[in-house]
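Heads up, one of the protein chains got dropped from this complex, but the rest are sitting where they should.
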Amino acid sequence: MTSAKLDVAPGEPSPGPLRWAYGSAHRWLGRHWLLGTMLRRALTLVPLLLAASAINFILISFIPGDAARDILGDQASAEAYAALRQELGLDLPLWNQYTNWLGAAVRGDLGTSLATNEDVVSVITERLPVTLWLMVGALLVIAVAGIVVGVLSAVRRNWISRLIDIVAMIGFATPSFWIGALLISWLSVSLGLLPASGYVAFGDGADLWLQSLILPVAALGLSSTATVAKQVREAMAEIMGSEYVRMALASGVSYPSIIFRHALKNAAPRAVTVIGLSAVSLVGGAVLVEALFALPGLGLLSVTSVQKHDLPMIQGLIVYFAVMVVAINVLVDVSYAWLNPKVRKG
Amino acid sequence: MTETQALMATLNASPRRAPAPRLWRRLLRKPEAVVSIVFLGVVTAIGVIYPRLRPDVVTQFAGDATGMLSGPSSAHWLGTDGLGRDVFERLLAGAGPTMEGVGITVLVVLLLGMPIGMIAGFFGGRVDAMINWGSDLVLSLPGLIIQLVVLAVYPANQWLAMGAFGILYAPRLARIVRSVALSVREELYVDAAIVSGVSWTFILTRHVLPRVTGSVVVQMAIVAGIALQVQTGLAFLGLLVPAPAPSWGGLIADGISNIALQPWLIWPAGLATVLTTLAFGVLADSLRDAGAEGWSRQGSRLLLAARRRPASGSGKPAVGAAPPEDAGPGSDVLLAVEDFGVAVTKPSGGETLLVEGVRFEVAPGEIVGLVGESGCGKTTTATAVMGLLPDGAHVTSGHIWYGGRDLTALSEAELRRIRGKEIALVSQEPMVSLNPAFRIGWQLAEVVRRHQSGLSRADAERRAVDLLRSVHLPDPEQVARRYPHELSGGMAQRVSIARALAGDPDLLIADEPTTALDVTVQAEILDLLREIRHERGMAILLITHDWGVLADMCDRAVVMYAGQVVEDASIEAVFTRPLHPYTTALLEANPQHGAAEEMLPTIPGVVPSPGDWPVGCHFEERCGHATAACGEHGVPLEIPAPGRLCRCIHVDRPALLTLETVDHGGER
Partner (left out) sequence: MTAVAAEREVLLDVAGLSVHYRGEAGAGVVRAVDDASLQVREFETVGLVGESGSGKTTIGRAVLGLAPVAGGEISFAGEQLTRASARKRRLLCADLQVIFQDPYSSLNPARKIGQTLAEPFRAKHRRSPAEGVEHKVGRALEKVGLDPEVADRYPYQFSGGQRQRIAIARALVTDPRLIICDEPVSSLDLSVQAQVLNLLRTLQTELGLSYLFVSHDLAVVRHVSHRIVILYRGRVMEEGPADAVYAAPAHPYTRILLAAAPIPDPAEQRRRRADAAATRNERMHKAVTAVGAGCPFAARCAHATAVCEAEQPDMETLANGVRVACHHWRELRSVEHGGRR
C-alpha cells in the first residue's frame, strides 16, 4: 500500500485517491473509493506517529536531569533515585525505552502522568470534547461565513471584494488570543454578556455550554474566515471566466445555474483545501485560545504538562494531535474526491 | 490557448512576457510598500538598539509601586503595568526578542526550504518523491505542540523554539519553490540549455534561481508575519521570554490578567503585534503585485503607446433606434453584420479598436468561412454575435441583424433567449468547453430543459442521449454517464456539437472547431458539420485560419486582416480570382502550392497588433503594390463585382491578380 502511494505523484493536496483506487490490482477498492481513500490516508498515520513520537523521545533524552529527579526532588537518596529510575525504565537505553513505550501504546496504554499519577489516556479522553467542540465550532464559522461571503463577493464584484481583502489582511495580522482578549474586554468585562473564562459541559446545561463556547469559537474562527472568503472568491472568479462557463452561457444556461451549480461545484475543492489548511492551523490556535479562556481542553493540558515536565502526558498529547491532523486530512481527501470526479494531477 | 485567453491576449495587446529585472524599483513606487518597509525598519532598529541602550528596562522587576495600572499619562505615555513599570519602555524593549524570533525563523525557512524545493522540483523523480514524503510527514506534525516539547526540554530557548518552527514550516516554502522550479523545468529554454551541454549548476543558478526568487521573497514576508504571531503566542504563554524581561506576548498576558482593572493594557502590545504583522502582510502583497507587474508591464506599455485613431462609427446605437426601412436585410439573409466595430478600454483610459468595419452576411443553410491569421478579430466578431464580449470590450459601431432584431441593441435577458436556442457556439478547445465536474448527460439535459420548458428530467436525459446518438457517438448511453476527462478530444467535440444542437438553432458559430484535433479526427468532425447542415438546414459561420478547411467546408469566404474584413467572395472566386493583395499573397505563401525545391513567396513583416494599425490601409506596410495613396486614409469596402467585396483602392488594377514580386527578405 505504501508503495502504491509512492506511485501516485506524491504530495499535492490529493492527487491520487481515485487513480490509486482504480488501479488494476484494486478493482474492489475501485468500487469503494471512499473506503480506499480513507484506508490509504489512515496508513500514512503509522509513519507519522512513529516519527512524531521518536522526535519527542530524542528531544526528551537531551533533558538535563530526568523524570525521576523531578518526582523525588534534589534531596532524595541515590538509592531511591536509582530504584525509581529502574521502575520508570529510565535506566534502559533510549531505543529500548522507545520500543517499550511503543509496545504499550499499540495496546492503548500511553502510560501514567508524572504530575498527577493518572492514566494518560483517560485524562486526555476526558478533556478531548472541549477541544473538539471548540474546533468544530470554529470550523463551522470559517466554512459557512467564508463560503457565503466569498460567493457573494465573486458574483457582485463591488466594495465587498475590497472589504474582504482588507479584513483578510487584518485577520492574518491579528493573533487569535488577542481577538479573544478584545472580546473578553468588550463583551465580558464591559457588557457582562458572556463568561470570560471556564467551560461548562454539555450535560450541565446546553445554554451554559453554548455561552462558554461562543467567545472562544469566535476568537479562534474569525481570523481565518476572511482568508477562506478570499480564496473562495478567487476560485469563483477564475471559474466564472473559464471557457466552460462561457460555453454554458453560450448554450443558454441560466445565470443562477451557472453560479450555484457550474461554478460552485468546481470551486468547492479549493474551498475544501483552504478550510482543511485552516483546520490544521486551528490545532495550534486552540492551545492559545484554551489558555486564554481557561478551557480545560488538550491545549491547556499541553501548556501545563510542559510547565510540569510531564513527559508521558506530552507524548500522549502528541499522539492525539497527530491523529487529529491526519483525520482532518482524511476528511479533506474524501470530500475532495467526492466533489471532483476528475482528480487532477498535482 | 482557449478562445477567451486568446481574446484576452489580444486585449492585452501583446502576449509577450517581459523580464523582471527591477523588482525593487517597482516595489518602491508603491506607497504602501514604502510605509511597510520603513515601519519594519524602525521596529527592527528599536529591537536591536533599545534593549542594549536600556538594560535596566530588561531586568526591571518592579516599578513605581504607587502608580500601578495607571492609564496613559504624560509621565507614562502608555501607562504602567501591574507592577508599576512603564509600558512604553517595555514595549520598545519587547521588540528585541520578537524581531529576533522572526529573524531566526525566516533564516531557517530560507536556508532549508529553498534548496530542498529547488532540488525536488528540478530533478524530480525519486528525489522528489522522497522529499515529498518527508514534507508530508513534517507538515502533519502538530507544530505548536512540538515547539512546546522543545521548550519543555530547553526552557525559554528562543533560538531552538523558533528554529524548530522554521524547520516545521520549511516544507511549505519548499513546496512553493518546487512547483515554480517544476514549471521552469518544463520551459523549452531549459531543454535548449541542456542540449547546449551546460552544467546543472549553471541551469539552476541562471535559469531556475531568478524565477524562484520572486515567490521566495513574497513567502519570506508571509513567513515573517506568521513567525511573529507564533513568537508572540509562545511569549503570551510565558514560555519563551523569562520573567522580568519584557516581550509583546508577555505584555498582552499581563494586560489580560489585569483586564478587569485596566482594559487599556491589552492594547499597546496587541496593536504593535497587529501592525508589525500587517506590515509584513502588506509587504508580501506589494512584492507579489510588483512581481506580477514585471511580466505584464510591456503589454500595458504597448497599449499606452497605441496610436489614437478616429473611430469610424458613431458609437453604440440607441436601443430600438433602428428605423423600419433600415431593419436590415431581407428574409434571404439570416445574419447580417454591418459596419461593426469593437474596442477595448485601456487601463489608462481611452480605447483600442479590436475590430472595425466588419461586414458580412450569412444566408439560411449557408456555410460562411471567416478566415484570417491570429489577432485579426475573427473570434472577437464571433463573441460579439453571441453577446459574450469580455469585460472591458464593447461595441463601438454597427449592427448585427438577426431575424429582424439588432443583437447589439438587445438586453442581456433578450440575448439569453437567443443563445443556444437560435444561435449556438462550438469552440476551439473541446476539452475545456465542458464542465469537468458534471456528467455529459447532465450537462446536455440541462441545456435541453432550458430550451424545452416543461420537459421532465428523465425525458431531458433521454433527449440528451438522442443528441449524442445524432452526432454519431458510439454507445451514447454510456457516453452520457461519463465525465468530460474520460473523453478523447474528438469525442468531446462531438459532445459540444450535440449540446449546440440541443436548442435546434438556425445558426451555428463554429470557432476553429478542429484546430486542436488531429487531422483524421478533423476530417470526421468536418463531415459531421456538413451532415448537420445538410439534414437540418442549419447555417454555419465557420471561423478558421486553415485555408484547406475553408476550401473543404465553405460556400463563401470572408477574409479578415488586422481587424477588418478585406475580402468577401464565393469560395471558388476567392481561391481562383482573389482580389485583395493580402488574399493573393497569403495563398501563394501556403506551402501546399509551392513546389518542393522552391522558395515560398513570403509577405514581409508581421500582422500589426490592435493599437498599431496604420491610419490608411492596414496591409499597406506589407503590400507589394502599395502606393502613397494607400497610407493616406482609411480604405472603404467596395463592390468590385456582383457578390464580391474588397477593401483595396487598387482593386481595379489587373496586376493585382497575381503577386509577381517575390520577397525572400526578413521581417522589418
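Chains here go by letter, A and B, matching the order in which they are written, and residues are numbered from 1 within each.
To be clear about the criterion, contacts are C-beta pairs under 8 Å (C-beta built on N, C-alpha and C of every residue); 3 or more make two chains touch, one makes a residue touch a chain.
The model shown is predicted, which means the values in this text are computed figures rather than measured ones.
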Among the options B:Ile194, B:Leu261 or B:Val615, the absent chain makes contact with B:Ile194
Which residue from B:Ile167, B:Ala409, B:Leu587 or B:Ala626 sits in contact with the chain not drawn here?
-> B:Leu587
Residue positions on chain B contacting the omitted chain are 14-21, 187-189, 191-199, 202, 206-207, 210-211, 295, 298, 373-374, 472, 474, 488, 491, 518-524, 526, 545-552, 571-572, 575, 585-587, 589-594, 596-597, 599-604, 606-607, 622, 664-667
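Rule of thumb we're sticking to: only the chains that are shown with their structure count from here on.
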Chain A and chain B: spacing of chain centres that average the CA atoms, whole Å = 33
What does chain A use to touch chain B in their complex?
-> 6, 10-11, 44, 47-48, 51-52, 55-56, 59-60, 62-63, 169-170, 172-175, 177-178, 181-182, 184-185, 189-190, 196, 241-255, 257, 261-262, 265-266, 280, 283-284, 287-288, 291-292, 302-303, 305-307, 309, 311, 314, 317-318, 321-322, 324-326, 329, 339-342
Contacts from chain B onto chain A in the complex sit at residues 2-4, 128-129, 132-133, 135-137, 139-146, 148-154, 175, 225, 229-230, 232-233, 236-237, 239, 252, 255-256, 259-260, 263, 266, 270, 273-275, 277-278, 280-282, 285, 386, 388, 390, 416-417, 419-421, 424-425, 427, 429, 432-439, 443, 446-447, 450-451, 483-485, 496, 499-500, 502-503
